[in-house]
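This is the structure I want to talk about, given as structure tokens.
Apart from one protein chain that is not included, each protein chain of the complex appears where it belongs.
We call the chains A, B and C, going by the order they appear; numbering starts again at 1 in every chain.
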Amino acid sequence: QDNVRIALVVKALGIGFFEAANEGAQEAAEELGNVEIIYTGPTDTTAEGQIEVINSLIAQNVDAIAVSANDTDALVPTLKKAMDRGITVISWDSGVAPEGREMNLNPSSNQLIGEMCVKMAAEHLPEGGGEVAILSASATHTNQNNWIAEMKKVLPEYPEVNLVTTVYGDDLADKSYREAQGLIQSYPDLKAIIAPTSVGIVAAAQAVTDAGKVGEINVTGLGLPSEMAGHVESGASKSFAIWNPIDLGYAATMIAYNLATDQATAEPGAEISMGRVGTVTLDENREGAMAEPFVYDASNIDKFKDIF
Amino acid sequence: MLHQARPATADSQAPANEPVLALSGISKSFPGVRALSGVSLELYPGTVTALVGENGAGKSTLVKILTGIYQPDEGAIRLSGDEVTFPTAYDATQAGITAIHQETVLFDELSVAENIYLGHAPRGRLGFIDRGRMNRDAAAVLKRIGAAIDPDARLRDLGIASKHLVAIARALSVEARIVVMDEPTAALSYKEIEELYALVERLKAEGKAILFISHKFDEIFRIADRYTVFRDGECVGAGLISETDHDALVRLMVGRPVGQIFPKREAEIGEPVLTVSGYSHPTEFADIGFELKRGEILGFYGLVGAGRSELMQALFGVTRPSKGAIRIGGEVAVIRSPAEAIRRGIVYVPEERGRQGAIAGLPIFQNVTLPSLSRTSRQGFLRLAEEFKLAREYTSRLDLRAAALDRDVGTLSGGNQQKVVIAKWLATSPKVIILDEPTKGIDIGSKAAVHEFMSELVAQGLSIIMVSSEIPEILGMSDRVIVMREGRMVGEYPREKVDAETLVRAAAGIGGNDAFRK
Amino acid sequence: MAKLLKSRELLLAAVIVLLLTAIAWRFPGFVRPRNLANVFNDTSILIILALGQMMVILTRCIDLSMAANLALTGMAVAMLNAAMPGIPVPLLIALGVLLGAALGAFNGVLVWKVEIPPIVVTLGTLTIFRGIIFLMSGGAWINAHQMSAAFKAFPRAPLLGLPVLSWIALIMIALMAVVITRTPLGRAFYAVGGNPTAAVYTGIDVGRTRFLAFTFAGALAGLSGYLWVSRYAVAYVDIAGGFELDIIAACVIGGISIAGGIGSVGGAVLGALFFGVVKNALPVINISPFWQLAISGSAIILAVAFNARAERKKGRLILRNREAAA
């Protein structure tokens, strides 16, 4: 019997998070036995680049494409074409509009992530609360926007958190760094920066360290343990959260396999197995969440920093 | 040491000493051209040696070999008997050879002092350039050649004549025993030329060996002691100036005798074709007014920088005048671009052939048809057969020498490029041709051909405006002469009432017509 | 009057001061010395790169590969540091400078010996360098925790009130000022760009001079490579992506003529500082960062237009009578 070829398309090659997801995918492939993973993506995070990659995957007639999209809408026409040619298409991590995929696997639910971010910031605010700012990626990425919206929804429950502004670092190290610097200068009383992006959180922690504000400003948000270990150690970041990208890649592969081999169908309400991670239940948009984010702090960082 | 000053033997007897520089068997080829084949040349201290020859005879090529810009393919250079090579221009300078080149070798953005000392600036401690000393030294050199120029000024702020003086100062800033001058007077005015002659005399008295290249025979006979003649890259004669004469030299150069007679045929002068009145430009010229008649050659004389080229370019629509009017055949015309001028029958053969005339990179036939494309094409679509036909017709009339009409015009010699430019304009069937320095830097043989051709054109009913800085040419060819000075007309003379002295005085601001005195 | 050149820098300085005053009016904190020092520190790398680009542009060439060179050398030193934390930082910096110079020399050789137009050469090497980083690193990032503490600390270490990074920029400015105005090579850059044909006649090897300009620019890019990765404590394929045009823009704003032969160290530094002030001020005065691109674009266009006007001659004034009257 032929191998089932599953393409794991990421936002861009070379990002630690996606490399870890690939590890998970390989793990799933090994477990399944007859699966070949094609790990691929553009060089920089553009929709045009992803389209080129997907076109060549369609040409190779792969069995399934699991994509973390650079643009919710721009990929739709190409992915539709893929589905027309009988290829199973799912999105994970950063979703595609419903008409462009069979289902979408969110790493966690937007609501859980938003809440978690605000909670982590609130926990380490000084007595009486303080000013908090958000440093996001270029919010052309869907999920950042959703999380920020969820954060704003739960704010009333945390009166001590005074959200002052949101700035964008475009997921570029230098720009994020400069934006963080700007925040530190414009808001002398700033107490926390929430950066729901792995590039931004590192840059913000670095900027706080360089400004000599460690202990005064707490950087939190979503980041990778390997990248944040140093900053947790120095105290620039008390805690941060992330789902497990290995699990995410693993789960996406499992779902893609199950759909491609017709062991499951993606329809609202369906329950699809994700192997060791459990099952996912699809909502009316054919979306499902994997698990709630996991918090990393000084107590557990050493264990995870060498994994991803 | 040879370059130490020695009492000059003022008479131009051959100095009985050894040559300081001897070239033998020098050859140099460029792709497709053998510029020099086995030439020899000797230079003696305290002596001016004139190097003469037609355009493309290889004179400048020899200069470049002498100064380390080109490497010879064959042959030897001996300095005081020792064989030497000059891998770069720097090495030649170190060996005591300096040159005023035919092309400009200056840098607009650098200061005068830097222009003079670039490549051999005085160094201070740690090898850094000693600016103070450089400026003082530059001031001294400039003073020596009698130029009042601030060494700290930026070169681009200087006038053209001052720039030439800087180039001369640069050549003299190195301690040299051999000074090469490649057409040094081509761009200088009367007064400056006299100063240059005085300088040459001084250098001679200091015992320097001087190589002097010129197309002007009067100055060769005035300042040179010896001569060497090149023809087609070969050395065809050398000797003492005192033992030759004008005709003999020309015969050597061209290989045949050439008359000095200007072939001015009497053309019938008819009604005015071009009338210019009150023509002014904000910075270049003012109050120009004249009339050009059918079949006439109107000469424009003036010193370099008198504004003649600017005026002609304004008539041709390259620049816009601020005031004044033009009438063509009685009809008022506003000319805003060369395209419009061409449409109205005015064409311009520019002074700078390389930059403004020929379009190197395009084939010969495309150069010829460029202004006539509307005629050779149909509804904007090219018709190659028509283009070749037109190009063939006009290039053959001018006796163009080329391998084929689809060759790049840039591969032609200067004279043949000029023919392509003229063919280009004739193909538009113009009424008025403006020729700006049509024979500048052209050898005697080609000159005569150009003059012959001008006569033919007026005989066919065209009108010509000829800008020239050469008095014999102006006197020989023009039906009428206008003299310009500092952007204004200072005199207008019919052919029979003008002589060289009148022209020189008017151009220098001493004389002029009463009509132009306000 | 011959100091027209100087006035161009003065004007740019005035524009920057004006800009600062305007910002200070709404946000006094921005012009506190400490913050201005921050802005300078933040602009240091751009300044160093602009100095390198200036040499290249002076010789009538252009280097589009400087940012890629920076990224490649940055990745190389970061990987070296991660693999062998024992290598002392000064040695690493020296290696970075050498590697950068070698990459620049590669550009230079292609321009000098093969005579490919510089823009084509560096368009090619720009993609090649980036590709090599990918091949070298396999696309992986080098993160803060993989770098040694000394590696990250060096550019931040305070020295007489300023971080070492700022000092390096200051030293480079001084060094470049001496090289450009006081050494034969520096003057040769101007000569080669101002009039290449004439440069040959003065004994200057045009190709070799350009080669040296590319090599020095490469060395500065190499230095910046280390500074960049240690300052931002991260190295990956795409660092400084698109920065090549910022470098050129800084030079252009600083009055360095793209046609070669015109420009000064002061201009390049001020051009870079203008960029630095705008970039740093926007987040502070609460203008959406989305405006930044349009502002720098307009600044480039205005600067080019202004410089072109200043360079254009006022006419040759043949009509001396009129000149005398005026």
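Here are a few things to note about the model shown:
Basically, a contact is a pair of C-beta atoms (placed from the backbone, for glycine too) under 8 Å apart; a residue touches a chain by one contact, two chains touch by 3 or more.
Simple rule for what comes next: contacts and distances are computed from a predicted model.
Its record in UniProt calls the unshown chain "Autoinducer 2 import system permease protein LsrD", which is the match among "Dihydroorotate dehydrogenase B (NAD(+)), electron transfer subunit", "ATP phosphoribosyltransferase regulatory subunit", "Autoinducer 2 import system permease protein LsrD" or "Heme exporter protein B".
Considering the intact complex, the chain excluded from display touches A, B, C. Contact with the omitted chain, checked across B:151, B:184, B:357 or B:487, is made by B:357.
One of A:145, A:162 or A:279 touches the chain omitted from the figure, and that residue is A:145. When the missing chain is restored to the complex, the residue among C:50, C:132 or C:204 that touches it is C:132. Touch with the hidden chain on the side of chain B covers residues 31, 316, 318, 337-339, 341-342, 348, 350, 355-362, 364-366, 370-371, 373-374, 377, 380-382, 388, 392, 395-396, 399-407, 424. Summarising the interface, chain A meets the missing chain with residues 13, 38, 40-44, 46-49, 51-53, 55-56, 58-61, 71-74, 76-77, 81, 138-140, 145, 168. Within chain C, the residues in touch with the undisplayed chain are 62, 64, 110, 114-117, 119-121, 123-128, 130-132, 134-135, 139, 237, 242, 245, 248-249, 252, 258-259, 288, 290-301, 304-305, 308, 312.
Going forward, only the chains that are shown with their structure count from here on.
If you draw each protein chain as a dot and join the dots that touch, you get a simple line with two loose ends.
Work out the mean CA point of chain B and of chain C, and you get 43 Å between them.
Averaging Cα coordinates per chain places chain A and chain C 36 Å apart. Chain C makes touch with chain B in their complex at residues 1-2, 4-5, 178, 181-184, 187-188, 190-191, 194-195, 197-205, 261-262, 313-322. Per the touch definition, chain C reaches chain A in the complex via residues 27, 29-30, 35, 38, 42, 130, 134, 137-141, 143-145, 156, 228, 232-234, 236-241, 279-280, 282-284, 286, 289. Taken together, the chain A residues at the contact with chain C in this complex read 12-16, 19, 43-44, 165, 167-168, 172-175, 177-179, 181-183, 185-186, 188, 202-203, 206, 210, 226-227, 229-231, 305.
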